[in-house]
Every structure is written in C-alpha cells, then in structure tokens.
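Only a single protein chain was left out; the remaining protein chains are all shown in position.
Chain IDs A and B follow the sequence of writing; residue 1 opens each chain.
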Amino acid sequence: MRQVLGLLGVLGTLGSLYAVLYYFNKKTPEPEGCEEIQNSCSGCGITSCGRHPSHMSTEE
Amino acid sequence: MGDLLTLFLSTVLIDNIILSHFLGMCPFMGVSKNRSSALGMGFAVLFVIVGASLLSYALYYLALVPLGLEYLELITFILVIACFVQFTELFLKKFIPSLYKSLGIFLPLITTNCAVLYVALDNITNSYDLAHTIVNSVGVSVGFMLILYIFSTIRERLDASTPLKSFVGNPLALITAGLMALAFSGLAGLI
Partner (left out) sequence: MEEKKPSFLQSLILENPVFSLYLGICSILGVSTSLDNAVGMAALVFLVLLFSNIVVSLIRKITPGEIRIPVYIVIIATLVSVAEMFIKAYMPSLYASMGSFISLVVVNCIILGRAEACASKNDVLTSIKDACVMGAGYFVAIFTISVIRQFLSTGGWSFANPLTLKTIFDIKIIPEQFTIGLFGKPVGAFVTFGLLAALFAGYKQNHEAKLAQAAKEAKAAAAAAAKEAK
C-alpha cells in the first residue's frame, strides 16, 4: 500500500512540477532579439527536439 | 583526493563519453558545424548534466530508496531531466537573457540526449557518493565539450574541402571521429 502511494506521489509530483514549469515557460515572453533563434535552427533530424521546424506548423 | 583526480582525468580523456561510450552522438553530428555553436552546446550540456545528475541523485537516495521504488529510476530520472531543462529555460529567459540568446536554442535538444541520462544512471550504478557524483558529472561534460570543440574545428576545415561525393558530410565526420578515438585511446596509459 505504501509503495503504491509512494509511486503515485513521486510520479504525480514530478508530472505536475513539469506541467507548472512548462506553463510558466510558455507564458514568459522571449527577450528581444530572440525571434531569430527559432528560425536560425535548420533542424538536424532529431525530431524529438522542441525546436525542430516540423513542430512549428503543427502547433496551434 | 587522488581518487577524484583519477576519476576526472578518466572521464575527460580516457573514458570519454563520445569517443569511448558513443553517447551524445546526435548533437555531435548536428551541432558541430562551427566553433561558436559547439561551445554553446558544450556549456549548455555542462549545466544540464551537473544540475540534473545532482537532482536525480538526491531524488534517488531521498525518495526512491526509502520508499522501495528503485525500479522507477528510469522514469523519474527522465522526468527530472525534463523538468530541469524547462526550469533552466525559464530561469535564463527571466534573469539572464544574454545567456538565453546564446545557449537557449540548445536546451530542448538536451532533454533527450543520451549523455545526460547516462550520467544520472551511472552515478547510481557505481554507487558514487556526492563528491564522486559531482566530479563524474563535471568530467563527463568537460570531456563532451572538449571533443565537440575539437571536432567542430576539424569540421570547419572538412567543409571547405572536396571529398568524394558519397563521403560528403556525415560519413567523413564519422571517420574523423574514429581517428580521434584512436588518438585519444593512446592516453590510456595516463592513469
């Protein structure tokens, strides 16, 4: 029982921590001069990277 | 003290994470086109590896072991790394925008980098204490940065040359990496 609670606790904490941090990250605007960063990356085939060009067209 | 120094030297030069363990190859091929991006990537990796491995070390010994949940280490370490990268981006955006400008582009790439997860797991597998953990993490990242920088300088020269058409780009880069591995393996007698 303790193990199941511990499992849910650890995974739940980490998951919600990630969600909170991601939310704040999305909300903070990038400092000026950083618009080019997103475009200057030409992508290297690692599609799991957050900055891969293929993500930008699918984002709504 | 000598123990820690041996560990540092072996992770940087002899048991190098790229040339000996073949980890971190994805950014090695993709980001090493010029020197400045190699340095940027190297520093970003240094920061993330040290931070994430310390956090996962703490999480393992303070939460997973007391609860008997050691089998969760893979999932929790990955989540810790992802959280840490998000936090780093947030922190840099708010407080050090200049650093964000130079390093920010590489941060999402490091979440799925083999090297970060390897260091976090390695610290647990080898049962390092805190001092060894720190030295291991710093050593691995310094080794990564060193090889990445050297490779980017070689690659700048390679891009200006004209090899056979089928060798252009990555195949030649791989053979160069092999020669570098051969060169660095000669340092094995250092310790």
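Here, a contact is a pair of C-beta atoms (placed from the backbone, for glycine too) under 8 Å apart; a residue touches a chain by one contact, two chains touch by 3 or more.
Values in this document were obtained by computation on a predicted structure and should not be read as measured data.
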{"item": "Contact set of the excluded chain (shown chains only)", "value": "A, B"}
{"item": "Residue of B:Leu13, B:Ala38 or B:Leu117 in touch with the missing chain, whole complex considered", "value": "B:Leu117"}
{"item": "Contact with the hidden chain (one of B:Leu23, B:Ile105 or B:Leu148)", "value": "B:Leu23"}
{"item": "Residues in chain B touching the chain absent from view", "value": "19-26, 29, 71-72, 74-75, 78-79, 82, 111-114, 117-118, 121-122, 125, 164-175, 177-179, 181-182, 185"}
{"item": "Those residues of chain A which, in the complete complex, touch the missing chain", "value": "18-19, 22, 26, 45-48, 50, 54, 58-60"}
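By our rule, only the chains that are shown with their structure count from here on.
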{"item": "Distance between chain centroids, defined by C-alpha means - chain A, chain B (Å)", "value": "20"}
{"item": "List of chain A residues in touch with chain B within their complex", "value": "2-3, 6-7, 10-11, 14-15, 17-18, 21-22, 24-25, 28-31, 33-34, 37-38, 40-41, 44-46, 48-51"}
{"item": "Contact footprint of chain A on chain B as seen in their complex", "value": "26-27, 29-31, 63-64, 67-69, 72, 75-76, 79-80, 82-83, 86-87, 89-90, 93-94, 97, 100-101, 104-105, 108-109, 111-112"}
